[in-house]
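This structure is in structure tokens; I'll ask about it shortly.
Complex shown without one protein chain; remaining protein chains in place.
Order of writing sets the chain letters: A, B and C. Residues in each chain are counted from 1.
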Amino acid sequence: MTTLTASRQRHLPILATFALLVVAYVFGATQYEAFGDAQVVLNILIDNAFLLVVAIGMTFVILTGGIDLSVGAVVALSTLVSAKLVAAGVPALLVILLVLVIGGTLGLGMGAVIHYFELQPFIVTLAGMFLARGLCYTISVESISITDGFFTAMAQTPVQLPGGMHVSVSVVIALVVLAVAVYVLHFTRLGRTVYAIGGSEQSAMLMGLPVPRTKIAVYAISGLCSSLGGVLLAFYTLSGNALHAVGMELDAIAAVVIGGTILTGGSGYVLGTVLGVLVLGIIQTLITFDGTLSSWWTKIVIGALLFVFIVLQRLVSRRTR
Amino acid sequence: MTKHRLFWPVVALVLLLLGNFLFSPSFFSIELREGHLYGSLIDILRFGAPLILVALGMTLVIATGGIDLSVGSVVAISAAIACLQISQLGDQNSIGGIAGAVGIALGLSLALGAANGVLVAVLNIQPIVATLILMVAGRGLAQLITDGQIITINSQPYQAIGGGFVLTLPVSILIAVAVFLLSSLLVRRSALGMLLEAVGGNPEASRLAGVRSRRLIWLAYVVCGLFAGIAGLMISSNVSSADGNNAGLWIELDAILAVVIGGTALTGGRFSFTGTVIGALLIQTLSTTVYTLGIPPETTLLFKAVVVMAVCLVQSPAFRRKVITRRRKPKSASPVQQDEKVEVSA
Amino acid sequence: ACGGGDGGGNQPASGGSTGSGGGQITLGFSQVGAESGWRTANTKSVQDAAKAAGIDLKFSDAQQKQENQIRAIRSFIQQKVKVIAFSPVVESGWDTVLKEAKTANIPVILTDRAIDSPDKSLYKSFLGSDFVKEGRKAGEWVTKEFASATGDVNIVELQGTTGSAPANDRKQGFAEVIAANPKLKVVASQTGEFTRAKGKEVMEAFLKSQSKIDVLYAHNDDMALGAIEAIQGAGKKPGTDIKIVSIDAVKDGMQALADGKINYIVECNPLLGPQLMDLVKKVAAGEQVPQRIETEETEFDQAKAKEVLPQRQY
């Protein structure tokens, strides 16, 4: 009895979010023509695959009670490095590998600084954000097109689904990343240590868990995910640009937190993050379908929809004390 | 002396200023021009004033364990509404009209802060998303007020708030100093400071000790909104115009950074207004340094990254322990040879 | 919806039956955002012109994010609009989504900014300004103004947002032209992020770190307006002690020009709504249109500014 209520309570925010998503979709379908088309849902995935990957990385960090502000800049850096290297004739797969190494290393570096010098993650990753964005500008202030065959193929080959629908390769990659993340968080020691650190870093240390390694690892994972997100964004836009993904760290954080993960760490699920991304996506989609909002009303309505989502989610999943 | 928690931030600030001085010897010179003080240092204070205000409010919010992302939007809204009001005045120089406009703007800022506070303190929504709502919608609201245009006004008294001088001193600095002193006084002379720190340090323990944590948290957001509103007036008055899209853009990041550099932890609890002011000045000095040194825009961020990192590392006791002063090996004390006591058989 | 369906009533059926009534053209327009007064004027012009031309406008604001713009274009395709127009946030990265539009037989028009795709078949036409040319014009004015100068002419430059197309191009065009005259030197160049506040802040610093400034070149009027305040604060006369040239010609800028605080403004016209609607109708009717149409733009000096100021719309 107690288990049931306990676990139900833990999953309630997620269920509430899911229910709200369905409501939003039904609302859109009745309100706007062509919204009911299942492809619209798939398009939300297509348009947010890179954000999803970035947000998954962010989930790891937030679960330990940290934060990573560098993700947007790392995404931009990755697109730019990809574009630049591909243009220089480096084979695409090597480029992608290199980009992932760069992202992972950046994350690793930030994690090490955070852990060994006991600095607040906010400030270290903010410096990381400056660094990555700064590197972007030094590489190129112009945006660079990607014409490489592999990238183009990844960008433009749809993955056909039954019913004439399709998704992009990026979506498939994002879903694989998702599956791996779920597995790591729930079935490996690393994942459980992540939760333990979020619960109490001091306790985790006294329990003899590998806190340093894990703490550094989550930033490396986040860096890796951001650079992979960057690669997906490069697929998506076929360009590298220093101004890509400005403010994406906020989107990622918002997705994670809307998905029910607590910013102080220790509680939350990657699946929640997926829902968080979908919430942001569906809000955007509703607005694009509406097509009557002025620029400022767009922002106000985004805010209002966010408000409705968050408050409803809160009220629905509120513990009855 | 080095024990004091503001020692290292001050050192960093002084170093940065000295760096400027090396590069541009006139950096410390302050002269009297057209009846007011003029010089790079004055600029830092003048342009730093809005950031100081926003960061002071942010300090309170962070002390409660929260965060307020919406300050930039509040800045924009306050600026927009004040300028709109003034632009509609028959006489843009009428003190009464301006006071009204300022009053409306600050009232609105208070209300917005209060709304944030309700979301956080009453509905228990995580501060970062609660304030994200206003961060997004607020920009739209500001642009709605200005109709997406930049509202330009021509009002001498209003312009004084951000750009004027009293007794050779810039008004914006005076306002910032006044707000700083008042809030320090309020927080440390009343029990507000201690109770906030208790709430931020351990919310459940505070509740059980009978602290009205909800009200305090709410109050922190209200004050934060108010200070952001004042900053908005300053920013708009400084350029005699309101730009709904750009006023206060990303100021929340700078403000949080200032708070953190000032030694207040994002996890809440202990806070220091003085530290925040030093942090804000450091950030403003950094921008000025970029201009003074003529660092090209493409490398500005790299430069900032290096400086921010350096400042934080210098401040980090762990860094100083591990890197600067290599840990001396402890002298092994001579083992006290004691008589073997009776062994216990298992 | 409004009634006046006109000219474009009978085109080849490409998108099949759509939600919008029989003959009316539906235009999906994706705007960059509302980051400046210029942009807002641009948006308003498009909206007004669409209304006047009886075109059903689906407007979408991308808030300066390419992702949002791509998303918007996708949704336009999904909604089977007749024509898509958009002001790209950045120059590159549009091929994928534009190919989808092409597959769906929806013609695309670019406004304001060009894209750098090698595949010109992806869009029917580009309507907008040439930022490089604007920079060149500003440079030409400086060259002319200081043709007889003895000694070095110290120029400070306020750049737009780092990495943005207008900032890159305006810097480049200006630099190209003044390179011809070795006396013209850009002694300091810093981003003012296209805003007044930053323009003022940066100019204050320039005034302290530079011993002599002859010319200010600002990538837009707003930064120039901010800088003017800084110059006045330093006890100098903008337009006299320091000559100012900027780009855009927004109303406040024109006012300053008329007041003698700015010396020269190169126009960058946001009011391309009517031109766009003409183009849309033609494209929808399947007519041939030129690949590149530049907006009618001019330059203003102080005299000309006084003349046209009363008629300025924005």
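Everything below uses one rule, namely that a contact is a pair of C-beta atoms (placed from the backbone, for glycine too) under 8 Å apart; a residue touches a chain by one contact, two chains touch by 3 or more.
What we mean here is this: contacts and distances are computed from a predicted model.
Peer 1: Of the candidate names "Na+/H+ antiporter subunit E", "Dihydroorotate dehydrogenase", "Simple sugar transport system ATP-binding protein" or "Pyruvate ferredoxin oxidoreductase gamma subunit", which one corresponds to the UniProt protein name of the undepicted chain?
Peer 2: UniProt protein name of the non-displayed chain: "Simple sugar transport system ATP-binding protein".
Peer 1: For the chain that is not shown, enumerate the shown chains it touches in the whole assembly.
Peer 2: Counted over the whole complex, the chain not pictured touches A, B.
Peer 1: Using the touch definition up top, pick the residue from B:5, B:36 or B:270 that touches the left-out chain.
Peer 2: Considering the complete complex, B:270 is the one touching the chain left out.
Peer 1: If I consider the whole complex, including the chain that's not displayed, which of A:147, A:200 or A:317 touches that chain?
Peer 2: A:200
Peer 1: Quick one: say which of B:40, B:116, B:206 or B:292 touches the chain that got left out.
Peer 2: Only one listed residue reaches the unshown chain, and that is B:206.
Peer 1: Which residue numbers on chain B touch the omitted chain?
Peer 2: Residues touching the hidden chain, for chain B, are 189-192, 194-195, 197-198, 201-202, 204-212, 216, 269-270, 330-336, 338, 341-346.
Peer 1: Using the document's contact rule, name the residues of chain A that touch the chain not shown here.
Peer 2: On the chain A side, contact with the omitted chain comes from 2-3, 6-7, 10, 183, 186-189, 192-193, 195-196, 198-200, 202-211, 266-267, 321.
To be clear about the criterion, only the chains that are shown with their structure count from here on.
Peer 1: Between chain A and chain C, tell me the centre distance in angstrom, where each centre is the average of that chain's C-alpha atoms.
Peer 2: Centres of chain A and chain C (C-alpha means) sit 33 Å apart.
Peer 1: How many angstrom lie between the centres of chain A and chain B, each centre taken as the mean Cα position?
Peer 2: 29
Peer 1: Hey, how far is the Cα centre of chain B from the one of chain C, in Å?
Peer 2: Taking the average C-alpha coordinate of chain B and of chain C, the gap between them is 35 Å.
Peer 1: In chain C, which residues are in touch with two or more of the other chains?
Peer 2: Residues 33-34, 40, 43, 162 of chain C each touch two or more of the other chains.
Peer 1: Touching two or more other chains, which residues of chain A qualify?
Peer 2: Residues 137, 141, 294-296, 298-299 of chain A touch two or more partner chains.
Peer 1: In the complex of these two chains, what residues of chain C are touching chain A?
Peer 2: 19, 28, 31, 33-34, 40, 43, 57-61, 63-68, 70-72, 74-75, 78-80, 90-96, 99, 116-118, 161-165, 168
Peer 1: Show which residues of chain A lie in contact with chain C when the two form their complex.
Peer 2: Listed in rising order, the residues are 32-34, 37, 39-40, 43, 46-47, 51, 136-137, 141-147, 152, 155-156, 233, 236-244, 246, 284-285, 287-289, 291-296, 298-299.
Peer 1: Can you check the complex and tell me which residues of chain B touch chain A?
Peer 2: Against chain A, the touching part of chain B is residues 69, 119, 123-130, 132-144, 148, 244, 253, 256-257, 260-261, 265-267, 297-305, 308-309, 312-313, 316-319, 322.
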